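The complex is shown incomplete by one protein chain, all other protein chains being positioned as in the whole.
Let's look at chain A:
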Amino acid sequence: MLSVTNLRKTYGSGDQAVEAIRDMTLTVDKGEFVCIVGPSGAGKTTMLRCLCGLLKPSSGTVTLDGAPVTGPPKEIASVFQDYSRSLMPWFTVRRNVGLPLRNRYRSTADRAERVGTALDAVGLSGFGDRYPWQLSGGMQQRVAIARGLAYAPEILLLDEPFASVDAQTRADLEDLILRVRDDTGVTMLLVTHDIDEAVYLADRVVVMSARPSVVLETVEVDLPRPRDQVTTKRLPRFAELRTHVLTLIRRTALDGSAPTPDHHSTIGERR
């Protein structure tokens, strides 16, 4: 279980201080699919960097199965926002996916096998010897996902992973992620600014305010699984949930005042 308590992060100090995150508290249970949705600049990336031990919070705690996170834990793998800057252009797809496995598997054969399985899982079996820059954006992001999966994490963190691909690719990748979750049972924490995406994917949506951010509400998504791009999105409940999240976000975006955490949901029926 990943748990974040009263996380606060301010960049810089004095006049130049930027309060990115004011107060975030959330937990992600084993096997859960949690989406954090919030407007651009809300501090979503900041939050994930604190979660995976890349950034030290100004205050508050991050714990993984009870132990404080002080550096990147081996149980967490990350898929970064900008795929074109997160893959090594000097390595082939295979070597990119295999790079983090060097410290885990001594034998190259074991490593190759894991890499093969991960590439299969994202539908890139035939592309191991290509270079990332020879692939489309969607395929590059699949490579990044494969790299995360090959690492065999308990938790996969994804930072707006589909923000810069076209709509069709985006839908495909969303379904890929859902399938991977079903196949591997890995815990997913995905950050996005896209409300539909958050509601479509998640078991739970954590709604984040604009900067300085707080958790506005945590919305349980009681849509049936398996989800489907057409039928799920046509359900009245889907529309209800997305309207609810949208209202929350718009309200803080419009009134502009510093938001306060609101743990009492206005939708009433769920938490």
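Going forward, a contact is a pair of C-beta atoms (placed from the backbone, for glycine too) under 8 Å apart; a residue touches a chain by one contact, two chains touch by 3 or more; residues count from 1.
Basically, contacts and distances are computed from a predicted model.
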Quiz prompt | From "PadR family transcriptional regulator", "Amidohydrolase-related domain-containing protein", "Nitrate ABC transporter permease" or "Carbon monoxide dehydrogenase small subunit", the hidden chain's UniProt protein name | solution = "Nitrate ABC transporter permease"
Quiz prompt | Sole contact to the chain not displayed, among A:19, A:32, A:82 or A:196 | solution = A:82
Quiz prompt | Residue among A:1, A:18 or A:99 touching the omitted chain | solution = A:99
Practice problem: Could you tell which one of A:33, A:151 or A:238 touches the chain left off the display? | Solution: A:151
Exercise. May I ask you to list the residues on chain A that touch the chain which is not drawn?
Key: 49, 52-54, 72, 74, 76-78, 80, 82, 85-86, 88-91, 99-100, 102-103, 131, 133-134, 147, 151
